[in-house]
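Here the structure comes first, spelled out in structure tokens, and everything after it is commentary.
Every protein chain but one is kept in place in this view of the complex.
Each chain gets a letter, A, B and C, in the order it is written, and its residues are counted from 1.
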Amino acid sequence: MAEINCPLCGKANPDDFEVCQYCQARLKPLLAPDSAEENSLPQDETGVEEPTSPAAAEIPEWLQELRQDEDSLELEPERSSDELAADISEATGDAGSIPTGTPDWIYEVEQETQRDFDHIEPPPPSPAEPGPEPAALPDWLESIRLGLHGTPGLASSQATEPVESTGPLAGLRGVLAADALISRSRGPATRPAKLRVSANQLVHIDLLRELVESEGKSQPLPQKPSISSEHILRWGIALAVCLAVVWSIIFPGQPAALPAFQEETAELNRLIEQLPDGGQVLVAFDYEPGEFAELDAAASAVIDHLMIQGAYLTLVSTTPLGPVLAERFIEELQPVHHYTAGVQYVNLGYIPGGTASLVMLTGNMPRALPYTIEGLAAWGSESQPVLPPLQGIQNVGDYDLVMVLVDDPDVARAWVEQVEPFISSSSPQGSLGMVISAQLEPIIRPYYDANPRQVHGFVAGLRGGASYARLNGREELVRSYWDSFGVGLFMAVLLMLVAGLMYSTYPLLTRPSKSDSEVKG
Amino acid sequence: MSNLDIFGAILGFALTLMVFSYLIGDNPLFRVAIHIFIGVTAGFVCIIVINNVLLPRMIVPLISGSMEERLLAIIPMLLGWLLLTKISPRLATFGNIPVAFLVGVAAAVAIGGAVLGTLFPQINATIAIFDLTTSRGFDTNKGLQLVNGIIILVGTVTTLAYFHFGTGPQQANPTGLQSLLRGFNQVGQVFIAITFGFLFAGVYSAAMVALVERLSFIVDFLKSVLLPLLSS
Amino acid sequence: MKFPFSVAVAIGIGLITLAGYFLNIPVLQTLRMALIEWATTLAAVALLVGIANLFTIHWNKLTSGKVGGLYSAILIVSLVLTLGVVGWFGPTHTYSKWIFNNVQLPVEGSLLALLAVILVVAGVRLLRLRSSMLSIIFIITAMVILLATGPLFGISVPGLTELRSWIAQVPAMAGARGLLLGIGLGIVAAGLRVLIGSDRPYRG
Partner (left out) sequence: MNFPELMGLAFVGLFLGLMLGSAFYYRNRPAPFVRQIPAFGRVRRAIGLAVEAGSRLHLSLGRGNLISTRSAVAFVGLSILDRIARSAAASDRPPVATSGESTLAILSQDTLHDASKFMGADYDPLRGQLTGLTPFSYAAGAASLIHDEATGASLLLGSFGSEVALITEAGDRTESLTLAGTDNLTGQAVLYATAQEPLIGEETYAGGAYMGAGGMHQASLIAQDIFRWVIILALLVGAVLKLVGVL
């Protein structure tokens, strides 16, 4: 019995087999031109085809040339199908119209949607033998493509067209309309499995491509200019905001009054005022370094007040960089008070585990935070006594006041939910105060308004800080920001209002032309 | 002012300008600044965590702790060594047990925290508003307190209802329940929008203070450089 | 269904920890605290793994000669320098604070300051991208609150401060509460999926 070599894996198969018994590739191409000539398929279909095959005489000269080119290509099985496409396009001098690895209509649709198909490799053929790579797309991609394009033209043409099974086109649907071509073909007597394209087929492919393009063409993306209106919008806004702020810094006008009395701020002021002499205060620095400007301004008057009262401070943090922030705050913002580490204040550093471990503060604090940030034993050892700020402290309930500086809603809630109940239950005068970033106000205010209060007083953002500074007369830092802050906010509102209205109504004004093009698309 | 301070100010000034250059577009200067920043931050966090967690929790108990402390430190120590194998892709399999341990604890902490730390306290707080026998901070009279309380209750309920996921099959004429849900949806949206708007304004205020601080720094720096130049 | 050992660990440890929250049994509560403590210690060890990951990624970028190699080199140098200085002198030493004050704070502060521009751009474009009732109320609330937060060139609009307080106390708080309750439900669902082994983000 005669044998056919599989075009894909090269192994010999009995010639009456439809598909290869090794790799399931189709042995007899669907695009066989003529049933009478089918048996004259050359045996060496693996890819290397003799130009002097019996059928060669019938092939037009231009196609012979082309085929010779292809033959040389086919000797390089490692080349990707897209490279073949490029080479063949070159050979025919008709770029883009010869369907090869990927049918050109798919290729063009892709190009138009700016999708770089080159990056997606087809899965390797199952047998490891060398052979031209099939252009099959992976299943998942195929399904996505169908789902994505969702165009009836594409979907129906794919549904009715046969699947190509051999050669570089293997796996793609509807490459050539086989049945329709058989009767009309005037092509060469023998048709190798690969990349044989007659003029007739080209006509059909063009037809098909036009069909598909007309129905399934994606909107071509407009070429993006290097400087778009988006850029101008961004630059304009950046310039306006920055210039307004810089102007107000360089040419300060009449200073605006700091905001007056706010109940929650006054309440915090009262709490600090009531601290006993040498009162002990736990201060948590729970904000990110980026927020330092706002929290510094909001908290400086508060911490200043604590220091005027001569309070002993214990510094902790649930964020890893908090301890460094705390150290910086005490030394650089409050140098006049000459607070010394280990004497008036102690920095216990990062609470291991962050908010999940806050509950440890309600238990045994010496065990939870045994060392200062300098690595000293904070709670005393044989050689040294307990540091003054920590004398008599066993847990967070022993402090006269707990002050939390915070910029994160979840961290703030964790302090209120986990620590406050313990504070208020363990001592009648113990209380929780907060200095919060402005964004936290709606989250913290309910705890202040609750009855009994769960937050006993707070300062919110620069506004709250300004209000507090006015109460105790420490206005320098807040003052330096307050006016420019107002100018900046006003500029922001103005931009959102004016530019926002213009920007959002512009498409409405120009809609007719735009919607026209949408309908066409 | 020492040389170190002057160099520091120049560095801070340069880095600030490099970050601000992002306003023009992504560019190499911005990249350099943030890569320095990422490296510095990672270094700081690493040392602080080693000093504050690893040394006192794993090393010190083994060296100077009591027998009980040593035994307690051994388990995290073992798990920790296993976890370190995750550094090498080849050995990473050994690290699966400590990772599973972490995930188990994390899931439990999340559930416990959400139920006892969020759901129950928020429900309680909403109900507590209707206790008219005790006045709250901002309500001057009982009538106002009740009105505000009702607004809060309506807001909370409709916001929560907004997220309802289930829906019946789409029909031309929605059922009564569907219309009710749709109404809730609309009202809930108003409250969500107000909340987001407020929070957005808060974030913006924080960012604006940061911008003012940075621009003040730039202006001050330039003044301190330019004024001596101009006066000389 | 495969049931590897790590799944058993995750479920077992998780259930014990969870029981420690809800059952008032001293042993369970002590166990819960111990497990959380171990987990936080492990998370600290994980940080070392993370640093190694950061280092490897940038080392690879550097040695592969890709375009971003220079940035990676800068990152590695600043990481190693910081580790050296802060590790050797301690985080509160003058040198460490110098790095913190002159690198960390300016860059992070500037990044937050960038938001002052980015968020205005977003606010300007919001209505064009999503013109819904939600967006309109969002942007109006934001503008009102911003005006009420700063000093309006010394002009005081009557009732503006009171309106701001009322919004914080009533509608914004109500919305936040509804959102938090919904998120709480989501957290319970997500946590339980992990606890019953339906979601397994770890390897088994």
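Assume a residue touches a chain if its C-beta (ideal position, glycine included) is under 8 Å from a C-beta of that chain, and two chains touch if they have at least 3 such contacts.
Remember, it's a predicted structure, so these values are computed and weren't measured experimentally.
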Of the chains you can see, which ones touch the chain that is left out? A, B, C
Just one of B:I127, B:V147 or B:V225 touches the chain that is missing; which is it? B:I127
Among B:L15, B:A42, B:I97 or B:V190, single out the residue that touches the unshown chain. B:A42
Missing-chain contact among A:P259, A:G290 or A:G488 belongs to A:G290
Pick out which of B:M77, B:V157, B:V190 or B:I218 touches the chain that's been left out of the picture. B:V157
For chain A, which residues touch the unseen chain? 113-121, 123, 138, 140-141, 144-145, 147-148, 288-290, 319-321, 353-356, 407-410, 414, 439-440, 443
Just the residue numbers, please: which parts of chain B touch the chain that's not shown? 25-26, 31, 34-35, 37-38, 41-42, 45-46, 86, 89, 92, 95-96, 99, 102-103, 105-107, 109-120, 123, 126-133, 149, 153, 156-157, 159-161, 163-169, 192, 195-200, 202-203, 206-207
On chain C, what residues meet the omitted chain? 18, 21-24, 36, 39-40, 43, 46-51, 53-54, 56-57, 60, 67-68, 71, 108, 111-112, 114-115, 118-119, 122-123, 126, 129, 138, 176, 178-183, 185-194, 196, 198-199, 201-203
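Assume only the chains that are shown with their structure count from here on.
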A-C or B-C, whichever has more C-beta pairs in contact: B-C
In whole angstrom, what separates the CA-based centres of chain A and chain C? 15
When centres are defined as mean Cα positions, the distance from chain B to chain C in whole Å is 4
Chain C, residues touching no fewer than two other chains: 36-37, 39-41, 43-44, 90-91, 96, 100-101, 104-105, 108-109, 111-112, 116-117, 119-120, 123, 139, 142-143, 146, 149-150, 167-169, 172-173, 176-177
Expected list for chain B, residues touching two or more other chains, is 23, 41, 44-45, 48-49, 51, 53, 57, 109, 113, 118, 125, 138, 195, 198-199, 201-206, 208, 210-211, 213-215
Residues of chain B defined as touching chain C within the complex: 4, 8-9, 11-13, 15-16, 19-20, 22-23, 31-51, 53-54, 57-58, 72, 75-76, 79-80, 83-84, 86-87, 92-93, 96-116, 118-119, 122-123, 125-126, 138, 148, 151-160, 162-163, 186, 188-208, 210-211, 213-215, 217
Residues of chain B touching chain A in the complex: 23-25, 41, 44-45, 48-49, 51-53, 56-57, 109, 113, 117-118, 121, 125, 128, 131, 134-138, 195, 198-199, 201-206, 208-216, 219
Residue numbers of chain A touching chain C in their complex, please. 233-234, 237-238, 241-242, 253-254, 256-259, 288-293, 321, 323-324, 327-328, 332, 341, 347, 352-354, 356-357, 359-360, 363, 373-375, 438, 441-443, 445-446, 449, 461-463, 482-483, 485-490, 492-493, 495-497, 499-500, 503-504, 506-507
